[in-house]
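Encoded as structure tokens, the structure appears first; notes follow it.
A single protein chain has been removed from this complex, and every other one stays in its place.
Just so it is clear, A and B label the chains in written order, and each chain counts residues from 1 on its own.
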Amino acid sequence: MKRALTAALLVLLALPLLYAVAQLPPHGSASSPPYTHVSPRYLERGPVEAGAENVVTDVILNYRGFDTNGEVTVIFTALAAVLAVLLGVRKDAGPVAGEPRAMSPVSPVVSFVVRLLAPFVALFAIYVILNGHVSPGGGFQGGAIIGALVIVTTVIVGRSQAEALVPARARRLLQAAAPLTFVCIGIAGLLMFGDYLAFPRVADLAWLRTAWLIAIEMGIGVGGAAIIATIFWTMGDE
Amino acid sequence: MSHAFDLTLLLLLTASALAAIRTKDLLGAVVIFSTYSLLLCLIWQHRGAPDVAMTEAAVGAGVTTVLFLVAIGKTVRRER
Partner (left out) sequence: MLGLLWTNIDYAASVGLFCIGLYCVITKNNLIKKFIGLNIMESAIFAFVVALGVVDGGDAPIMGAGARPPFTNPIPQALILTGIVVAVSTTALALSLIIRIYRQCGTIEADELREME
């Protein structure tokens, strides 16, 4: 009964949406308003104004830099919330706490393949971070790859050894690296050019523009990797 | 030719979404959801959006699936 009612309601919701979607300009046509009015300006002047050949990196770090500032704050807040929810709870609070779980042995195939591929994956991730302004990629993509590498290393060697990958003394600083980098570059822009997160617009400071882009990308990459690794370790803690 | 490829990907996408919500075994549902993420990444790569495709591949297969697997390991395996 509930399912039939929900299905009927969703069909009623989908019909106006499909009608609206059919009225949009044809998919892929070169005469739609966003293609003729909005994107040529960014495609022509993006690399010169904003300092990167990858126009998407231009847009997220220069034209819409405040959005990316908010995004790294969101993922850092998610880490803080995960730590707040899962840490500090006594293990024997609740009906299902404290049961010992049998650990399944690590498969030798997985262990061998991960040990073989880990250096190449790490090299590729650093390449993606540093080359994000001239090829597809960028800070968060490389950070997610490093985070996934740390996760799979934790699976094969256990948490206590894998925690050496994120050094303990610098851990809080690494987790907060992304918002901190943004705020530092923003304040540098404030001091040098008068506005928060202002990039240099003069033509002979183009090297500074690209250098700031790379610095922000490295901050996002390292911060993203540390946050993903810490979320995995906190959730997987027995 | 490329239109047929896109149509096939869209069809597989819808089929995997339907399969993911109908499976009672949560582990199977998460694996099918991972293939949904992969198909989405392929569609975007074919359409000329490689940045989004790379992010979706790294995040969908590398992070979201692993977090789901950890959550299933800590709670229940089958849905009632």
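The working rule: a contact is a pair of C-beta atoms (placed from the backbone, for glycine too) under 8 Å apart; a residue touches a chain by one contact, two chains touch by 3 or more.
Not measured: the values here are computed from a predicted model.
Touching the omitted chain from chain A are residues 2-3, 6-7, 10-11, 13-14, 17-19, 21-24, 26-30, 34-35, 38-39, 42-43, 46-47, 53-56, 58-60, 64, 67-68, 70-71, 74-75, 77-79, 81-82, 85-86, 89, 93-97, 134-136, 138, 140, 231, 234-235. The missing chain lies against chain B, touching residues 6-7, 10, 13-14, 17-18, 20-21, 26, 29-30, 33, 36-37, 40, 43-44, 47-52, 55-56, 59, 63-64, 67-68, 70-72, 74-76, 79-80.
The criterion applied here is as follows: only the chains that are shown with their structure count from here on.
Rounded to whole angstrom, the centroid-to-centroid distance between chain A and chain B, based on C-alpha atoms, equals 18 Å. Taken in their complex, chain B has these residues touching chain A: 50-51, 53-55, 58-59, 61-63, 66-67, 70-71, 73-74. Within the complex formed with chain B, the chain A residues making contact are 54, 56-57, 128, 136-138, 140-141, 144-145, 147-148, 151, 228, 231-232, 235-236.
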